[in-house]
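The complex appears here minus one protein chain, its other protein chains still in place.
What follows is subunit A.
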Amino acid sequence: MQYADEFRDPAKARTLVEEISKLAALLAKARGRPLQVMEVCGGHTHTIFRYGLKAMLPEALEFVHGPGCPVCVLPMGRVDDCVALACNPKIIFTTFGDAMRVPGSKGSLLQAKAEGADVRMVYSPLDALKLARENPTREVVFFALGFETTMPSTALTVLQARREGIRNFSLFCNHITIIPTIKAILDSPELTLDGFLGPGHVSMVIGNRPYDFIAERYHRPIVVAGFEPLDILQSLWMLLKQMKEGRCEVENQYKRIVPEAGNAQALAAVAEVFELREFFEWRGLGSIDHSGVRMRAAFADYDAERKFGVPGLSIADPKSCQCGEVLKGVIKPHQCKVFGTSCTPERPLGALMVSSEGACAAYYRFGRIAIKPVETETVAS
């Protein structure tokens, strides 16, 4: 498959793994502990597990799976708000597939659908707008979520709706922004991270300059990485090389996609439609200042929160969940008290067990053998 297989060459991978192993051994020895690298983006977590990268890399190098799965960091209260909107008989509630299983305090959107709510899976906000065009007597709400990666497409869809004069379309806006979140992790007193793999898709929109503070103020190297397995290995090699040479810089491995200054057109659309919220709640991480966006007043007619009102409750995560500690890299997914026992992909307690990009689900689905041999009986469940 052109443009994909070039980035999956096992021979090149072996060479890179050898180089990484040498560098990691040196650096870990000097630090007296394994190196910890956080991949911020859930797409990277997925690649690491899908291609079995963890098994190829040395123990001197540990991955910390960051907060970059937008589905995983949705707080329970927001899911309850979604369910409340979806239960309004006037509304066709549209969402991306993997958001349908996220547990709220009263169940997921999938359960709401089974009980009669009109919830429909779409592949893009434009599909939701098409539904609005086709159903002029209904209200179509699109559950807008994701980082800067998906923000431009929802902004452009709202602008398109306004241009066409479509009035029965709105967003339930849960977009979040990555920089304050990385900052919150760097400010954590428990921080043990040695470097970052930067989120490639987000960077395609915002560029590389917003990460400068990571290198300058927090003295951690960061390499913006692509999503193919060779991208990840090359980025790791670049990161370790920086560490060996005592540099702390923002480097761009994903140059074929990520422009240094980002995408001006996408940023302009985002700025026109959205503004920062003072604070936004994250599952497991609590409230983070300026980490979410809402729609500007000029787009109130397209804002489901203003148009219909939502309960807006804040609901605490189940006490037994240690999602926050996993997200910050303090513990590994399998070290959580409820991992694989009361929290499984079948019955997720925490959101990290829901999406295939979630660290816990990825550990559970792809990586359990590497953690410990599993009894036959538990595998069958």
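Keep in mind that, in the parts below, a contact is a pair of C-beta atoms (placed from the backbone, for glycine too) under 8 Å apart; a residue touches a chain by one contact, two chains touch by 3 or more; residues count from 1.
In this text, contacts and distances are computed from a predicted model.
Enquirer: Considering the UniProt annotation of the chain absent from this complex, which name among "2-oxoacid:ferredoxin oxidoreductase subunit beta", "Biopolymer transport protein ExbB", "Thiamine pyrophosphate TPP-binding domain-containing protein" or "Hydrogenase expression/formation protein HypE" applies?
Expert: Record says "Hydrogenase expression/formation protein HypE".
Enquirer: Of A:V40, A:V79 or A:M100, which one is in contact with the hidden chain?
Expert: For the chain that is not drawn, the touching residue is A:M100.
Enquirer: Just to verify: which one of A:R138, A:H334 or A:R365 makes contact with the chain not shown?
Expert: Within the whole complex, the residue contacting the unshown chain is A:R365.
Enquirer: Write down which of A:L27, A:C87 or A:M121 is the residue touching the left-out chain.
Expert: Hidden-chain contact among the options goes to A:M121.
Enquirer: Out of A:R33, A:R50 or A:R167, point to the residue that touches the absent chain in the complete complex.
Expert: Touching the chain that is not displayed is residue A:R50.
Enquirer: Could you please point out the subunit A residues that touch the chain left off the display?
Expert: 1, 4, 8, 10, 13-14, 17, 43, 46, 49-56, 70-71, 96-101, 110, 121, 123, 127, 145-146, 149-150, 201, 229, 344-346, 355-357, 364-369, 373-377, 379-380
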